[in-house]
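All protein chains but one are shown at their positions in the complex.
Showing chain A:
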Amino acid sequence: MSRTLLIPLVSTGNVPQLTADLVLHSLSSEFHFIESLDSTHLHPFVGPLDYVFEQQEPVLFSKFAPEKTYSTALELFYNDSRSLYVIQQRTPVIQGYLNNFVRDVICPLVGKLRITDVVILDSFGALDEDIVANTSRTSKTNNFYSDALCQVRSVGDVVREMEAGLHLNSPSLSSNIANTLFQFTTDSVQQELSTRQQAFKFAYHLLNSPFPQFQRIKYCSAFVHEGDNSYDAHLLCDHLTNVIDGFKKITKHTPPVSWKGVYGSRPVPTSFDEGIYI
């Protein structure tokens, strides 16, 4: 049976974080808090426990950690019925420490939890030059998502090739390697993973860690306009059924109270009588 770990990267519009919020709080009766992970490599963060407006207490935490009063920058949650672990990362990685973060925090966690599938959620906008450069091939698609799969056992040769001589500054070589690592679906916006993307470093270090049970890395990226964050998160949450095996669509989305006042919390108005501001 597969055991999945969902990792939301801090990226454009914070859409992956908001999506993780939606998954956790919409299914708060199924998920529970496990532990605060080491956040040495992240910008510091301490905040109160988040909860859904109708709830009397933060049920995500109260089941197994009733004494818990604060959330930290990196927390792990688990849903037993779906064998799904979800990380909530609330602040960006400190510049220069992404490799440390993946190798020292994420890789040991994948080994410890005996994860088979790692799902990386990402988002990008028109200003992310490194990614936009790799989307030209399918610029005509109407899809907002990019889905890709990396079968761990089939990439042994690629990893050896990377180890033999990785010239990251050479665009042709690096994009070739990244392209062979992940197989994107034909209707994806993105068709290649840039070596400058965070997800590439996650993939590189995970593939270089010897976990016998580890099978797949799935990458899902949403094209967003920075600003209408939360509506994009609702859409990405619905899209998760295509990314996580056996993940049933969440019928009722319940965002946590921390979303109150988030810019773009309403759908984009389609006519003037709905107002011009989001």
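The working rule: contacts are C-beta pairs under 8 Å (C-beta built on N, C-alpha and C of every residue); 3 or more make two chains touch, one makes a residue touch a chain; residues count from 1.
Convention: contacts and distances are computed from a predicted model.
S.K.: Assuming one chain is omitted from the figure, identify its UniProt name from "Cytosolic 5'-nucleotidase 1B-like", "ZYBA0S10-02696g1_1", "ubiquitinyl hydrolase 1" or "Metaxin".
M.R.: Options "Cytosolic 5'-nucleotidase 1B-like", "ZYBA0S10-02696g1_1", "ubiquitinyl hydrolase 1" or "Metaxin" narrow down to "ZYBA0S10-02696g1_1" for the missing chain.
S.K.: Among A:T4, A:S26 or A:T72, which one is in touch with the chain left out?
M.R.: Missing-chain contact among the listed residues: A:T72.
S.K.: Check each of A:D50, A:D147 or A:D232 against the chain that is not shown and name the one that touches it.
M.R.: Only one listed residue reaches the unshown chain, and that is A:D50.
S.K.: In the whole complex, not just what's shown, which of A:Q55, A:T91, A:S209 or A:T254 touches the removed chain?
M.R.: Residue touching the absent chain, from the options given: A:T91.
S.K.: On chain A, where is the contact patch with the chain that was removed from view?
M.R.: The list for chain A reads 10-14, 36, 39-51, 69-70, 72-73, 90-92, 94-97, 99-100, 103-104, 125, 127-128, 166, 168-169, 195-196, 201, 204-205, 226, 256-261.
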